[in-house]
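Below you'll find the structure I mean.
Note that one protein chain is taken out, while the other chains of the complex remain in position.
The chains carry the letters A, B and C, assigned in the order they are written, with residues numbered from 1 in each.
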């Protein structure tokens, strides 16, 4: 298991030229428990162990204790990824400025296997079908030549002393930018959940995945609870519950089955409540 | 069915002396569709009917089109309810000020049937057990006498020209306050979901419930989708899914069963994906 | 003077192909007063006229009543402008999606007079020096040819059925996008102030300016107060105040001079307090 403090400064490469680096963080699993204990006061201090408390908070979407932990990342990413990323408003950002500074000669080039056809079901994404290798290689070649040409034009404009803020307007969305991005743990987990979703664009999923890896050693109990109760959970609508009911054998599971899966105490009673609701669906 | 515009200005009483009044609103179901169409452009305009689009957005937690509708309420509520309410940060507030103005002689007095014992399972709430009527009446009497006495002391302080901001410090949490509260539909639904929860305090549930009534005629399709996909849905954790699997008959439901419940097309295929995930749980 | 309700739906062109259109709004100057009166209660109702109240609120940065008014715009803008704009986090956004839909053949082309050299003092902006006309025309020609070529490549990629989310990565930052953008009046005025600043890029200043025009007829008193107390005010640092003091004649202005400029009552007394502070600077 990796050491908490060794994570500070750790950098993981993403895509062909990008990265995500954990610059700094404040707090860990203990900080979450500590903040939650303020809310509960002496009332519950000895009742629930720390791990159980964190899992309880996650299960019940008591989000505020998770907001007490903060992470700061340095990220290098293509502009079209940055445009999706910035839609998450509950974060702080300092981005490299193409008005102050010269943009660098770095552009995103997809791997051959990522050059795929339009997805006809999920209308926003790419399908599982790769283009024929030769065709894909020609596409990469076109992308590359164009990126080179656009950077040359940019350089010529700068050579003519055109203002940087204007010279850059024809640079492509594949241009890499950089930013510092700071966010609390609750909002980061929300970001990771949304951006790990199969509907998210592949290129941003790569970053969400690596950020998960960077924080897991710092908040291991929280991350496990996040996987159990959010990431790998399923939500069934009112109507879906009615159908589920028809698919089920009549009887409730025995307690021993719940224990086999580590569900006991308050969580077991909550699960039984849900099962009763499910079995009483119309 | 109530008329959309007739809702403007409508007021519903809450608790013994409070109310929630819908001062104004901007947008309705159509405004949500209109905003969503901007995102999807010509790509999907004719494919999905408006109702299906709204349900798709709700099911997939595409929250931003719901943020395009705004509601403004005038609320009168006890201070202890206001303190829970204000924790929702994504709203705009103008509250009556006890520094500028004299507090009024109005305090919350619970109904007899709400005077109940501490809940031992849900450690934050009250149980279903009412106190004996005589005891409860004595408690109401104590509450009432104390409220009267506190207001008298407040009046004496004001009579001595003590600054209002100081004279009010011993007024009780049961004192009624008022505010204007403005919020977008997405965040309002989130508020309603959290505050209709059985773990929420009874007194704030009353307000959440009445706000739901006020907005339902304005965004009927959205509210129905909210009930189907959020309010009356159930979420099962990774481990719970494993147990559910053991409780289920082996085979998947026939399409006709899904149709019976109005699940078809994309939604049916999504449901089948979830069932397959469920049935492949370890 | 233009009518308030006629502004709904009004559209103003911006740059060569963009626009800003006021889709809807909720509230006006009266709504601000109404919300503020809730805070002040009976304490001050008859004391200050509505206009004076709004000016008092603006002068004292009492921002919450201004948050009670909401505006929704439809904007068409180049992506590099959108990237600056989106940094304002206190707004709701629905943007045209290049993943769902095909991007249109529209790119920003600066006017000849906007093709200027790098500003050497304000390191982020352009100077007042235009490039020689012939040179500027050649630059426009280059920009135009490149934009055409990039769109052709994009079309070829789509023709090969490459996923839209990938086909668009070499489209330039000058590509036009569209969005619905909803914001409250306080945050809109903040946006306008920042984006009318001479340090802001010319292209976004154009939009800020037009949005000011669109809302002025709806909140005329507020907008005038905004100009007087924020937009055309000046802030002097502690040290600058010390120097200002040395530059001033010793005596305070007579009341008649203040009245000449319409400063009286509470505002006059506040101004005198500031002058006394200024004249006592070390």
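The criterion applied here is as follows: contacts are C-beta pairs under 8 Å (C-beta built on N, C-alpha and C of every residue); 3 or more make two chains touch, one makes a residue touch a chain.
Everything numeric in this text was worked out from a predicted model, so none of it was measured.
Visitor: Which one, B:93, B:211, B:234 or B:258, makes contact with the chain that was left out?
Guide: B:93
Visitor: Among the options C:19, C:100 or C:229, which residue touches the chain absent from this view?
Guide: Selected residue, touching the omitted chain: C:229.
Visitor: Of the residues A:64, A:209, A:233 or A:272, I need the one that contacts the missing chain.
Guide: A:64
Visitor: Pick from B:13, B:153 or B:255: which residue touches the chain that isn't shown?
Guide: B:153
Visitor: For a quick check of understanding: of B:83, B:249 or B:264, which residue touches the chain that isn't displayed?
Guide: In the full complex, the listed residue that touches the missing chain is B:83.
Visitor: Could you pull out which residues of subunit B are in touch with the chain that's been left out?
Guide: Output for subunit B: 78-80, 82-83, 86-87, 89-90, 93, 97-100, 108, 110, 114-119, 123-127, 131, 135, 139, 142-143, 146-147, 149-150, 153, 157, 160-166, 168-175, 201.
Visitor: Could you please point out the subunit A residues that touch the chain left off the display?
Guide: Considering the whole complex, subunit A reaches the absent chain at 24-27, 31, 34-36, 38-44, 64-65, 67-68, 70, 72, 74, 92-97, 100-102, 178-180, 182, 184.
Visitor: Can you list, in ascending order, the subunit C residues touching the missing chain?
Guide: 43-44, 59-60, 64, 87, 121, 123, 199, 227-229, 232-244, 246-249, 252-253, 257-258, 261-263, 266, 269, 271, 274-275, 277-278
Definition applied: only the chains that are shown with their structure count from here on.
Visitor: Centroid from C-alpha atoms only, then distance subunit A to subunit C, rounded to Å. What do you get?
Guide: Inter-chain centre distance comes to 32 Å.
Visitor: As a quick test, compute the distance in whole Å between the mean CA positions of subunit B and subunit C.
Guide: 34
Visitor: Any chance you could list the residues of subunit C touching two or more other chains?
Guide: Within subunit C, residues 93, 97, 100 contact more than one other chain.
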